[in-house]
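Complex shown without one protein chain; remaining protein chains in place.
Every chain is named by a letter (A and B) in the order it is written, and numbering of its residues begins at 1.
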Amino acid sequence: MKISRNDYPLQLEGETIPMVRFQNVTKRYGDLVVLDSLDLDVDEGEMVTIIGPSGSGKTTVLRMLMALERIDEGVIYVEGQPMTHMARNGTMIRADNKYLRRQRLNIGMCFQHFNLFPHMTALENCIEAPVQVLGLSKDEAVARAEGLLDMVGMLEKAHEHPSRLSGGQQQRVAIARSLAMRPKVMLFDEVTSALDPEVIGEVTQVIRKLVAKHNLTMLMVTHQMGFAREISDRVCFFYDGKIEEQGAPDELFENPTRERTQQFLSAVLEAR
Amino acid sequence: MFDWRWEFVSDILPRLVKATGNTLLASVLGYGIAAVLGLVFALTQRTRFALVNRAVREFVEFIRSTPLVLQIFFVFYVAPQFGVMFSPWTAGMIAIGLHYASYLSEVYRAGIESVPRGQWEAATSLSLGPRRTYSRIILPQAIPTAFAGMGNYLVGILKDTPMLSVIGVAELMHTANAIGSEHYRFLEPYTLVGLIFLIISLPTAGGLRRAEVKIRKKMGLRSI
Partner (left out) sequence: MSYIEFLTSYGPQLLEGSVTTAKQTILAATLAVMIALVAGLMRLSKNRFVYGTATVYIEIFRGTSLLVQLYWIFFVLPLFGLTLEKFTAGFIAVGMNLGAYGAELVRGGILSVPRGQWEAATALSMPPGKRMRRIIFPQAFLNMLPPWGNLLIELLKGTALVALISVADLMFMARKINGTTYLSAQVFGSALIIYYLMSRGLVTPYMRWLERVMARKLGKIK
């Protein structure tokens, strides 16, 4: 069944509004369907992990939520407000850049390849957007950034450029940089995939700390099944642009009901 | 050797040194115009308006494919037909500025394209607007990459300034021509002009290479 544009509410209402809602979201690259009519809700404070084979659309979910690319169909809501669209004269139209910039303030994202700004020190990376976008004074921004760098254990390296930091250290700075914007939702896109095995722990440790101490809503794409199982409230297994199966981590890892999930999990767990 | 007259050299050297000042001034002015205008060309080729992109790209392509000396004549002689009189200096600076802006726009463009996509995405995810993304994230990384090409064209513009002599800008070549026809001696003036160019351009090229390494290091960027 195809839903027409008018079936998307201008804003979500009711007792419990999810922090993030994907409603009927489709993304295509040419003929290739990467996300196929995806419906997904993430509640406030929830940690949802997305696993699945490569090419299943896992990373696309995060990129669409951050509005790094346009979606072809459907609407994404954040805190009940449309993210990819905006209301104008009672109808939904595609969000313009200004609206997107405001909405993106709710979301922080960490990338596989860190994407730190190489010409700025760790501290400068963390104060850039708070000063330029949020309009914080430099002192406020520095105080905030130093607190966060301390939390990720990088305060000593605050004045180093990224080229002088290891991958694990760069990723921790990148996490601090995202948190400095005080987002409500954090996205982790394969944040440990580009790291040497011996430094993966320092990054996962930071994420553990975030889960324990902050009431952040988080969406994580990862290949580390053990970490996903340990830390998530819910795990979604993606296959062919769809959620093939989802559930509590222990349930999904112990008793997967779908055949593709079983195949995937046995292949991944065996490979270790 | 070959009737080289040192006396004549010492007579004309002051005039040539003075003209060197004009050559350097023309290079620096022309380069300044080219550096700014080139960035405008590069950025307008990246806007969303397909027609603007296309028009600027064709214009740049046209300028790059035709001789500078002809463009200098064009600006100098055609403007009066439309009621604007340009002095030789003004016409020369417009022509040379436009010509090298076209080259530099390609250098900038390559520099901008060398910045990884992840940098744009990081800036987007931090809600930085387009102006801040360019001025604080992309250009600071693109320009050091473009530095080598920019340096080459600084030396290139210096070596093209003799063409300004054709419309009467009193730079080195023009002065050497004048000396030559006053004294019917070309050996010394033309040889000296060649030497002066070598003396300026060789150290400049070397200095620019060293400066590039230093700048990249200072900005924390890896050397290439």
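FYI, a residue touches a chain if its C-beta (ideal position, glycine included) is under 8 Å from a C-beta of that chain, and two chains touch if they have at least 3 such contacts.
Source: prediction; values computed, not measured.
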List the neighbours, among the chains on screen, of the chain that has been left out. B
Out of B:G21, B:P67, B:P116 or B:G207, which is the one that touches the chain we can't see? B:P67
Contact footprint on subunit B, counting only the chain that is left out: 2-3, 61-62, 64-71, 73-74, 77-78, 80-81, 159-163, 165-166, 173, 176-177, 180, 186-187, 190-191, 193-194, 197-198, 201-202, 205
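Assume only the chains that are shown with their structure count from here on.
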Centre-of-Cα separation between subunit B and subunit A, whole angstrom: 46
Listed in rising order, subunit B residues that touch subunit A in their complex are 116, 118-119, 121-122, 124-130, 132, 136-137, 140-141, 144, 219-222
Can you check the complex and tell me which residues of subunit A touch subunit B? 66-68, 97, 101-102, 104-105, 107-109, 111, 113-121, 128-129, 132-133, 161-164, 177-178, 181
